[in-house]
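One chain of protein is taken out of this complex; the other chains stay put.
Chain lettering (A and B) follows the sequence in which the chains are written, and residue indices restart at 1 in each chain.
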Amino acid sequence: MTNKLTGSRVMYGADYNPEQWPIEIIERDIVLMKEAGVNAVTINVFGWGMIQPSEDIYDFGKLDRVFDLLERNGIDVVLATPTAAPPSWMFQNDPTMLKVNEDGQRVAHWSRQAYCPNHPSYRREIRNIAKVLAERYGKRTNLSLWHINNECILQCYCEYCAEAFRVWLREKYGTLERLNESWQLWQWSLAKSDWKQIMPPIGGMSHTSVSLDYKRFLSDSNLQGFLAEKEEIARITPDIPITTNFYSIDFLGQIHHEWAPHLDVIAWDSYPPHKDYAVWAAFQHDYFRGLKNAPFLLMEQASSNVNWKPYNPAKRPGMMSLQSYQAVARGAEAIMYFQLRQSRGGVEKYHSSLVSHGTESDNRIFREIKKLGHELEKLDNVLRTRIEAKVAILFDISLMWLVEWNKTSRDIDYRDTVTAFYRPLYEANIPVDVVHPGSDLSGYDVVIAPMLYMFEKGVPDNLRAFAERGGKLVMSYNSGMTNECDVVEYGGFLRPIDDVFGIIVEEVDALEPDMCNRIERSDGSRYRTDKWGEVVRLNGAEAIAVFLDDYYAGQPAITRNRYRQGEAYYVATHPEDKFIRELLLGICSEAGVSPLCPNAPEGVEITVREDEGRRFLFMLNHNPVSIEMDVRGDRDWAEGIAWQDLLRGENVEGRITLAAYETVILEATAPR
Amino acid sequence: MTNKLTGSRVMYGADYNPEQWPIEIIERDIVLMKEAGVNAVTINVFGWGMIQPSEDIYDFGKLDRVFDLLERNGIDVVLATPTAAPPSWMFQNDPTMLKVNEDGQRVAHWSRQAYCPNHPSYRREIRNIAKVLAERYGKRTNLSLWHINNECILQCYCEYCAEAFRVWLREKYGTLERLNESWQLWQWSLAKSDWKQIMPPIGGMSHTSVSLDYKRFLSDSNLQGFLAEKEEIARITPDIPITTNFYSIDFLGQIHHEWAPHLDVIAWDSYPPHKDYAVWAAFQHDYFRGLKNAPFLLMEQASSNVNWKPYNPAKRPGMMSLQSYQAVARGAEAIMYFQLRQSRGGVEKYHSSLVSHGTESDNRIFREIKKLGHELEKLDNVLRTRIEAKVAILFDISLMWLVEWNKTSRDIDYRDTVTAFYRPLYEANIPVDVVHPGSDLSGYDVVIAPMLYMFEKGVPDNLRAFAERGGKLVMSYNSGMTNECDVVEYGGFLRPIDDVFGIIVEEVDALEPDMCNRIERSDGSRYRTDKWGEVVRLNGAEAIAVFLDDYYAGQPAITRNRYRQGEAYYVATHPEDKFIRELLLGICSEAGVSPLCPNAPEGVEITVREDEGRRFLFMLNHNPVSIEMDVRGDRDWAEGIAWQDLLRGENVEGRITLAAYETVILEATAPR
Partner (left out) sequence: MTNKLTGSRVMYGADYNPEQWPIEIIERDIVLMKEAGVNAVTINVFGWGMIQPSEDIYDFGKLDRVFDLLERNGIDVVLATPTAAPPSWMFQNDPTMLKVNEDGQRVAHWSRQAYCPNHPSYRREIRNIAKVLAERYGKRTNLSLWHINNECILQCYCEYCAEAFRVWLREKYGTLERLNESWQLWQWSLAKSDWKQIMPPIGGMSHTSVSLDYKRFLSDSNLQGFLAEKEEIARITPDIPITTNFYSIDFLGQIHHEWAPHLDVIAWDSYPPHKDYAVWAAFQHDYFRGLKNAPFLLMEQASSNVNWKPYNPAKRPGMMSLQSYQAVARGAEAIMYFQLRQSRGGVEKYHSSLVSHGTESDNRIFREIKKLGHELEKLDNVLRTRIEAKVAILFDISLMWLVEWNKTSRDIDYRDTVTAFYRPLYEANIPVDVVHPGSDLSGYDVVIAPMLYMFEKGVPDNLRAFAERGGKLVMSYNSGMTNECDVVEYGGFLRPIDDVFGIIVEEVDALEPDMCNRIERSDGSRYRTDKWGEVVRLNGAEAIAVFLDDYYAGQPAITRNRYRQGEAYYVATHPEDKFIRELLLGICSEAGVSPLCPNAPEGVEITVREDEGRRFLFMLNHNPVSIEMDVRGDRDWAEGIAWQDLLRGENVEGRITLAAYETVILEATAPR
């Protein structure tokens, strides 16, 4: 519920890479930082080559100087260990430290993240550099946070990984008998009689159980590197919090909920799409906040366009600010950019930054950054408030792989399905936590499990307990197909909680693109469905909608089962969005979960951050036009609370106007 | 004309893999087999790991038990050698036994078919296990058939294959001089002066002659493995027939007509598409039957959906049964499923089976299986009858590669072209054999050669002889381009039988997608053509249609040449389906080949199986609605034969009703 980070300001700044710049540029950049309202910078993310130019030589001259300059200017330092980018001499010393790709090819050293995460030389060197950094900079007064490695999702298939994988499996399964049974290796004579027979799944997915565990192993391999560094650092600077920055879920490789307990604060990097950015980002803010159920850091975002998407439009005026406020509205306590100054070479040179090529600060982008920086200074009071949600969406990052490997329809997509269930709640301004299926669900009234393909150990019991004590549980098709090893349980799908749903799934029908069906509710309303249909037999549940077409016409499509104190819904097909919205809002309503400001106009996102005695209402206008709204719809108003506009510094009397892309933050004050 | 298989029942059953199941499950499965009418199961297909868990240890406990249980329950055994899936210890003993992919990468052992088919260790081990199995189970009274390996299309590019390829080439070509000349290797200085200079064509097709021979070599390598096993088995159990199951032609790797003489009975695995399944399957039934011109076994099919297609809809009610009867109607004497019980893990866990996850036998699928099983018991008398066809379509599986490698238009497709010429005959219920171009054609009146790109040795003489003695020969564009080494003959295309066609092909024009042409027959009817046009000069033939457009307007598009007693047609472009239908039905009609039941409604497939004194009329309704038809159109009726409905057990008086997807089988009885 809390994290170790205890600053008194919204952290505002950027990655800064002094190894790229001469000192006169650095001095100019410090001036620009001050002008922009920057209060923290992340340094040394890729600086290993500079500070340790060869095995036995360290050169901290420039880094010391930068520390000095920042300190003198009152700017905090997020100090990164540079372990995402080992220097060339290290690979020369031992070329086997270069990672081997999934196709068996060892890479050349022309990029960051070129190393094997399990290589003993790598592990030794990262411990060393972490220790050296902690010893040198641990006492700096402006050192506010450690940042270990960077977007740490290395994938390697070398012989060191093979050996480490065997050790990892032996620890997990104990005996080969258990491994063979757990993965069902007697099939196709794949059973292993010697641990040495186990190889990394080079050449792509061929057996889902091994591929799944290999992905888990790699996430854990990266985590072990993180923990090795953390151990060195924490011994020397026990009071400085430690984090690492997660990629967005566009890039897979880390099983976040296994990392989360080891981070003092969650940090992630947000690069939303140009279109539909709001739901994309909201979902992930809710997800990364949910990892510790606590505020988090937006560790990277672009000031304008990035360089690596198929198309890279500039962020339109106001958009960067709006997206920054959206992060804060959903739990962020830092707004950081990648990066401070645009790099001159390499593949990221067109990634926008705080200081641009050419015009540097004399441009629209910098002016927006500066405006935001000074606005954020008014938000100190928001720090360490929480988001209160009674609804949880279950999201298991492993399913991003597993559903893909197992899909019997090309059109099935785990992330799209989760988003289809998240979107109506987002649009209705119903606060949601996005959490792992094994999380504590006791605080929720409604739990939604879209396409929960795999039931990991403990998940069925967790869901049963939730329903038992009165929760409303909603699950969609293609759920509960397999256990944590991607093996189908005796008893079939949804086992061992099919009784909670009161149904039996007899058949799965993965439709071709030109096939569809319709469903009908008891009130006669009809909806289109496509992609997927399951032939379901009632076993205690009631059908709240039935199929209208094809050979399962008349059979249940949406079911509801009363289970102990709660209810369990099952959605046996892929319905159109309208149906999902009506279903979920109806269930929320029955559970007593109501939207924030139910009268908010479309395109206005509302959140509340609060804590004892504090309450902030965030209103974000995603519309390209200005809009009027009445805040008297919120429950606080009913309770007689008065509002003050935090940024404008005025009291609010009910109606409020939001300019295009504008954010308004209201602070609850004394009663009216 | 006959095969060695002499059972008295239509074989009905499934693959069964006891290595995946505990004994209590197996016992339950035997009960379900009986309930479903199963009379045979294929066991041990992938069971090597169970029966030989390490080099020196054998464990036949469970397999013996399964044999006992099956024997006790009157169920025959198709005993597979498990050589498609060598166990892990074998790869550990010699990692070079793992196959090397076309890109030069050695695979890891996470799938079946991971071995090099030419590896000496592999060859030694498969001989051994085959011998051990034959010795142990050869005397079992319920052993009805040997099933060697499984869908045996291994592709490997390792050093063992390189060496074996050199030996294979030396046997085929004798000298390097002949090889260099046959492949035209003086071009580009590719000529070899030492056999060691020959390497597998790693990295994909670069020289069509070597690539073609490498594919032939791999087919033969797999065949040599089969023959090695067969030798061991046949010595011990000379009276038990031996087969292997072919993939459908969706998966290439075996040159079937070279395998066929070595099999006692042909067996293939049919996984038709959801749409247009009927022509897809009919063509392949006719092809696999044609390999020995004899009944065959449907060795695998899915009870409902599979898991590996882009989309995997369930088979609609009645469809599985209809597809099974279609196989029988076109020559099958076995209907077998893959597999008896759905596997719990791995990549095939969502492939439908006889016994499903969860509901096991309590579902629609099992009920249809059971109904079919008991119906098939009425078909004993159909066994060992034949299909009589006067029309042959020539199909050369090698062209699936060769046309692809040589195509000068992205839109040219060998299989689609063959299907375009097969479809109108199928739809008209004209019996067709699909045979290799080198086959004995003396029994046919019409022979159709769609896109016979390559003339293998003997093929021109075979076609000439057919025409000479009065046959009608139809050939399409892109035919006769090269000889058996994919080398153009002096004299050019269609050589050495261009005189049979009486034409000279001057130019080949591979059209872009937005280009087309039209052709006109002498009666003024016009048809669209596209994709391909050849500029043809008459050299004795007459033009029965000419092009209307572009620079070859007025020149011959379709030609006919009287050659000795016969006629040879050439189709120099890709016409719309309507034209192909009219052309082929016209030619058949002139040849005195008439449809079965010419008045059959659209979507009703008709076949006849017959033998001395026996005659069965199969009528399959592929329409989703019931349909009436009059069987008095068939020639037997005219001859005064009376019909009995084999499944319903009633006499038939002319009109008959077929429900949606229903099959009716009429047996000719005494004269009316």
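In the analysis below, a contact is a pair of C-beta atoms (placed from the backbone, for glycine too) under 8 Å apart; a residue touches a chain by one contact, two chains touch by 3 or more.
Worth saying up front: this structure is predicted, and the values here are computed from it rather than measured.
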*Considering the whole complex, which of A:Pro238, A:Pro310, A:Gly524 or A:Gly649 touches the chain not shown?*
A:Pro310
*Can you work out which residue in A:Leu69, A:Val107 or A:Met400 touches the chain that's missing from view?*
A:Val107
*Thinking of the whole complex, not just what is shown, which of A:Pro238, A:Gly358 or A:Gly613 touches the missing chain?*
A:Gly358
*So which of A:Glu19, A:Asp413 or A:Glu582 would be touching the chain we can't see?*
A:Glu19
*Of the residues A:Ser248, A:Ser343 or A:Ser594, which one touches the chain left out of the display?*
A:Ser343
*Missing-chain contacts mapped onto subunit B*: 103-104, 183-194, 196-197, 199-203, 206-210, 406, 408-411, 482, 485-493, 495, 504-513, 515, 535, 550-551
*On subunit A, what residues meet the omitted chain?*
17, 19-20, 46-50, 53-54, 82, 85-89, 91-92, 101, 103, 105-112, 274-275, 304-305, 307, 309-314, 316-317, 342-347, 349-350, 356-359, 363-365
